[in-house]
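Complex shown without one protein chain; remaining protein chains in place.
Take a look at subunit A:
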Amino acid sequence: MDGENDKSSFWKKNVKTVPGRPSPKRDGKTSSKGKTPTSTSFQDFQASVSDAWDMDDDEFCVISGLENTKISKRVSQSAAINVLNTHRCTTEVESPPEEQVTTDKQLLPNCDNSAKVNRIPGRPKQLHCLNPPQEEDSESKLERFLTLLENPPSLQELCKLSWSGIPVKVRGITWRLLSGYLPINIERRDGVLERKRKDYWTLVEKYYYTEHDETNRDIQHQINIDVPRMNPSIPLFQQKTVQLMFERILFIWSIRHPASGYVQGINDLVTPFYVVFLQEFIPDSSSFETFNVTELTEDQRKIIEADSFWCLSKFLDGIQDNYVFAQIGIQKKVLQLEELIKRVDEPLHRHLKQHNVCYLQFSFRWLNNLLTRELPLRCTIRLWDTYLAENDSFATFQLYVCAAFLLYWKEDLLQEHDFQGLLLLLQNLPTQSWTSSQVSVLVAEAYKLKVMFADAPNHLQSNSGDS
């Protein structure tokens, strides 16, 4: 009961007196018109999302370098920073370009992406229809990572840098560090890796290649029918060797977590780790999608498998209640998602309810598979950068990502006027052409929601029917 009082007083306070804090109501209005956030929230987030700024620095280099024009990196960078600083000072007098963005969005569906990119908090207004920048591969970011990783990095700094995307070249090691599998202390690393990898293979010997009892036979059966069906469009996953590696990882994880055991969908959560660790052994030029894993040495395959297992284990530790009986963790989050949308975008919530769409019907899969089924694999990997950088708070953060994901499609959803249309759209959201830019927008929006609710500890628990 006390909690409820706190909450209602929070809402009053927040709406009326916190200067510059975007109120949920106002935010709903702006996004319903398809415009960029107001200048108030822009300044807010400029201050709070300093990591988003880091990302933009890099992207900006790419954007500002004209095609076929060679500019030294240093020059382009300093130019970019100048431009950024100018924009920082002049953001308030920039409404005309916003209108253009809206128009473009209506006329040219392909420009949709860049229009949305422009909505990243803290990003200056941009030209339309630029090719999506590849922020992870920008060299200055890679350099920053390399400098940071040279010495034992502070985990906090590593998280901050990783949050907005990790360059491919250092992704493997960074993921190992972020998931807590690889120690920060450089001298300890080799020893730990060697021991952990050996541990995994001992587990495999002991449990995978032995007689199973009935429960374990069921688990193994389920894994064996799911793994061959994974990612049907990517040749890599059709290879028997790869499927066997997945089957072992999932089975060992499952018997070590008897409270949940293997649940359909966890197989998809191995994929990002597997691909990232595989990429460490693939020559730069070749694509992992068609790579033949038998070209690797046995030792290399063993490393990929063991590391995927340990990182998956660490990763799932934070969301175990998603997979226990009746999947209460997910059911709870579905309710929280509903509660959140009701608060930040009442019209959308009402629209869904009016057509009898239940949140469970579409968001269960989002939460169970952490959006892996909704996004192309390259985007999932980029999304994992942020998830891993969120560390312990990733379980909650994921909820905000789902909310941001739903809000992203608001305009399209409002166009649908029956249950069928809504549900078919929600189950098949058109993300095929997404790149990491859209994921960056998504996590930035999620971050915004997180900040908005950060000091409202009870906001998600209020299922008490008061609203």
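Definition applied: a residue touches a chain if its C-beta (ideal position, glycine included) is under 8 Å from a C-beta of that chain, and two chains touch if they have at least 3 such contacts; residues count from 1.
To be clear about the criterion, contacts and distances are computed from a predicted model.
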In UniProt, out of "Ras-related protein Rab-21", "Methyltransferase small domain-containing protein", "Ras GTPase tem1" or "THIF-type NAD/FAD binding fold domain-containing protein", the chain dropped from the view is recorded as "Ras-related protein Rab-21"
Per the whole complex, from A:P153, A:G265 or A:G329 the residue touching the absent chain is A:G265
Of the residues A:L146, A:I186, A:I225 or A:A454, I need the one that contacts the missing chain. A:I225
Where subunit A meets the chain that is not shown, the residues are 218, 222, 225-226, 228-232, 261, 263-265, 267, 323, 325-327, 360-361, 364-365, 368-369, 373, 419-420, 423-424, 427
